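Here it is, the structure in full.
A single protein chain has been omitted from the complex, and every remaining protein chain is retained in its original position.
By letter and in written order, the chains are A and B; residue numbering begins at 1 in each of them.
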Amino acid sequence: MNLAATRDFPLLKTHIRSGEVVFEQLRLKIQVEDLTVRYGKQVAVDAVTLPIYHNLITAIIGPSGCGKSTLLRALNRMNDTIPGVVTEGRVFLDGESIYVPDCDVIALRRRVGMVFQTPNPFAKSIYDNVAYGLRINGLVRSRAETDDRVEQALRAAALWNEVKDRLGRNALQLSGGEQQRLCIARALAVQPEVLLMDEPASALDPVSTAKIEELMFKLKKNYTIVIVTHNMQQAARVSDFTAFLLSGALVEFNPTSQLFTTPADHRTEAYITGRFG
Amino acid sequence: MKLRIADRAFVGLTVLAVLLILAMLAAVIGNIVVNGWEQVTWEFLTAAPTQGMTKGGIFPAIYGTVLLVLLMTIFVVPLGVCVAIYFSEYADRESWLYRWSRQAVNNLAGVPSIVFGLFGLGFFVQFVGGAIDDAFFGARLTYGQPALIWAALTMAVLTLPVVIVSVEEALRAVPQSYRDASYALGATRNQTVFRVVVPQALSGLLTGGILAVSRGAGEVAPILFVGAAYYLPQLPSRLNDQFMELGYHIYVLSTQSPDVEATKPLLYGTVLVLLLLTFLLNVTAIAIRSRLRMKAASLR
Partner (left out) sequence: MASRAQHRWKDWLIERVIYLAAVVAISLIILIFLFVGREALPVLISAEVHEEVTLDNLLLAQEYGTPGARLPYVWQPVSEVPKYSLMPLFLGTLKVTLMAMLFATPLAIAAAIYTTEFAPRWLREAIKPVVELLAGIPSVVLGFFALIVLASWLQDVFRFDFRLNAINAGIALGLAVIPIIYTISEDALSAVPRSYRNAAYALGASPWQAAWGVVLPAALPGVFAGVVLGFGRAVGETMIVLMASGNAAITSWNFAESVRTLSATIAAELAEVVFGSAHYHVLFLIGTLLFAITFVLNWLGAQMVGRLRRRLTGAVR
């Protein structure tokens, strides 16, 4: 079976059995429908239809340049910040279309947060980094409230114990792995519903990578996570569902265990066995 | 074999060129330092000139110069920063506004300083000053004459490109990922620019301001007939006062004093002070800018 081939997501399967893995009570968080994203004439994402399920981890894999990041950025309309980008098709968050003129993009980005490939904390203190999102969205009214939310976020990102005594220090002094967890904390502070992660561990060492993956498992309980990765082992380790993209088109979408053991499409098989990169 | 000798000769010529330039720089600075350093005493810096500009100090000129650049900075820095922010963060590269303002700033940088003097005279002193006089002072000559405020504004226009270039460079050095991270958290463009990008670029602001001040203290042609005076019995206290100024003082002392030999000591001292001032400012700005460039390179 290849869920991508069925494309009957409105008739949502709430129950998928794949070998020994069973998904019950699947809820749809994000629905991507016939999404095409172009940079001028060049097509980056080609008529992709894809479900993102609530409180599960969905991985998007594929060779470099296949459109994974563009697809991810389409989910919180970050592509809007790039001049010359044209987006066609529909994306629904909790059933509501986000590519409509009266969509509040700012509010959308609070609900759908993003963590980038290279850790990019601001050149401010650790505290101010995490508090930034709270302040610009007017989510806190007092210093005490801010303190609370910052602590919560840092705990959720498994960083609190390491930085609780030096919140005032410049964030750029942290190690790479710590900086990335800080960026995760910063994203979590505004209490998003979805977390988009664009190759979150590719710039990190193996130990930090393991910590981030561990973190993802924990976060899964409360957040819907979509992760783009070129590291197939990571996708296999961490995700529940995997989408394989090739030249902008969705080739296969299946529960991870199935996609990696018995891929439904020969191209998927070729990719995961390393016949092309 | 012949090729190698010719080769070496040509390279040698280029080395000679560098050495010649350094030598000339050393000659100019050396001559001024040697002849002037004895002059620069505390008294020199704090007293007023006496005995027909042959003795005493140059405090009024220093005071006037400082006032001039201070006023100038108040006008030029905010405007320059806004234009730089426009260029770097807000402009649509295709729009006519962007292309025209780019052109305008480039041209502003190339206008001869004497033309700025004419502009200061024709626009600020006569047009604006005249209008103010007519409106508020019953056509009595108050602001419609050479004055500190007009000189400061003229200098501000002259140094505007300097500020813009420095600030824009610093803004562009802020990595795009910072802006991305801010947008992804739900920030608007204004919030991203003013809370993330601009704080990151403060050193560029500083560099721009310092370079502007250095230019402002050194240029004389624009203020020749817009406010500078050779000898004033009192220090300037109001915006429409005239003022003494270091560069102008040097010019007049050099060309119009009745006994150049007698004023030479004072002259050398004044030149040294001006040179030291601009040198210090430029060195500071260069140091800040190279730190900024190193930081930018490491962030990338």
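Operating definition for what follows: contacts are C-beta pairs under 8 Å (C-beta built on N, C-alpha and C of every residue); 3 or more make two chains touch, one makes a residue touch a chain.
Bear in mind that the values here come from a model prediction, so they are computed numbers and not experimental data.
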Sole residue of B:Tyr90, B:Phe137 or B:Tyr231 that reaches the chain not shown, by the stated touch rule: B:Tyr90
Of A:Gly40, A:Pro101 or A:Gly138, the residue in touch with the unshown chain: A:Gly138
Those residues of subunit B which, in the complete complex, touch the missing chain: 3-4, 6-7, 10-11, 13-18, 20-22, 24-25, 28, 31-32, 79, 82-83, 85-87, 90-91, 97-98, 100-101, 104-119, 121-123, 127, 157, 160, 164, 188, 190, 194, 214, 217-221, 224-225, 247, 250-251, 254-255, 260, 264, 267, 271, 274-275, 278-279, 281-283, 286, 290
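Criterion: only the chains that are shown with their structure count from here on.
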Interchain centroid distance [CA atoms averaged], subunit A/subunit B, Å: 50
Contact set on subunit A toward subunit B in their complex: 76, 78, 81, 106-110, 113-114, 116, 118, 120-124, 132-133, 136-137, 183, 186-187, 190
Residue ranges of subunit B touching subunit A (in the complex, touch as defined): 175, 177-188, 191, 195-196, 199-200
